[in-house]
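Removed from the display is one protein chain of the complex; every other protein chain stays in position.
And now, chain A:
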């Protein structure tokens, strides 16, 4: 119940719908039980005693009750649904808001698929229980209690005989729930596997085709397909076993009713109409009983779902904005003082005592192998992570003093993976600056050398990009990502391996354009190619979180160290060819 208590803020505001639904439920259930009683009265009072003048009254009462029931059924269901849907609305809004503010640290360990299944399946499970499960539980109890009372009122011995098989039914129902649950999970799991298999096959189709592995893939698919079929069939075996059995137990009750009830009628201690009413009442008890297991199950699932939702809602926000945070525009003077960064406690530090100073107008180049800490440095400037020790200062003040929005608004970031959203090219470029005018957008695109290829497309800036920017080459995506960063008119620009897929002459032109844009501002360039960063004011060579060399291109070449080695590899034939050329 703890889960439901903790999530109270989401459903309690809508409690009036819930109680309204319960109110109408009471009428629905009561009138349901009245139905066999009316039939009994017709048979015993009207027909047997030949009091035909009662017929219009009975019919009138019946119609009136059914009308009431109709209205009550409508409101019971509608209000119940509304309760669930409203709660889900509030819950989703809260979840989304939370997901927006959770830090990189959270997303480093989270899988998109897992978060998605919480946002869809778990929210739905929770809603279903609120809308339907809880009221259903009450309905079952009400129906059984009222029906049993009526039956006892008619005949105690007959009720006892008829209900003799009930415990068996309960045992069977409970047993079914126990085996059905894992079986359903088995189906879902094998379906998931089949899904992954197909998805992988399609995404890797290029590889499959070039290695001519279609038959091999068909074989693997057959296995998964067969596995799913087997799982499904073995589960349907359970249905085949249990559902007819449940029905059979109910039928046994009916047979017992007919035998003993028939005897009682012959005996004269029971009226025929009462016996007839029993036939309906028996199913009012059996039917809901078969559902009990399902509802109980739903409850435990809703609880589990609620817990998974709470995990997101209660996740700690580790990047917190201080009160009275600075909101003044920043100039872009970046200073690192002995900064150490550790992502997870047991791991080796990603950055070890890094210090440097980058006044406005300077360009800093970062180079080093994978995992050397290049990206980590830039992500501390934007405060995506907090350093373990040391200070990251901007304009002489710690980044923690700034309002996050102010800080990040002044930093144009081009991430390694150039993720584009499902929208037009125009909106993608304006993403960080929704107020950008068309002129600003086009200007940014021109500087990123993207304008020409955009205008070559039939719809130009209105071209829709879908599914991770489909239809664009890697280099084109990178150029749009660069335009997006330029469009926010940043004081600090970070290019994290941003031109790797762009060919050399385009890169050259981008760099020329950026030089002009970044006059008086600070730039950080992460690259593998020496050519991308050789013009930087300071190049920092990183290895395993340490600064191994630093200086300008020429200084570093003279050092004859790591940088020189990289240079030699990339320029191995430079001189010979240049000689040949000149």
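By definition in this document, contacts are C-beta pairs under 8 Å (C-beta built on N, C-alpha and C of every residue); 3 or more make two chains touch, one makes a residue touch a chain; residues count from 1.
As a convention for this text, contacts and distances are computed from a predicted model.
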{"item": "Omitted chain, identified by the protein name its UniProt record gives, among \"Rieske 2Fe-2S domain-containing protein\", \"Ion-translocating oxidoreductase complex subunit D\", \"ABC transporter ATP-binding protein YknV\" or \"Glycine cleavage system H protein\"", "value": "\"ABC transporter ATP-binding protein YknV\""}
{"item": "Residue in contact with the excluded chain [from A:9, A:300 or A:437]", "value": "A:437"}
{"item": "Sole contact to the chain not displayed, among A:175, A:241, A:322 or A:558", "value": "A:241"}
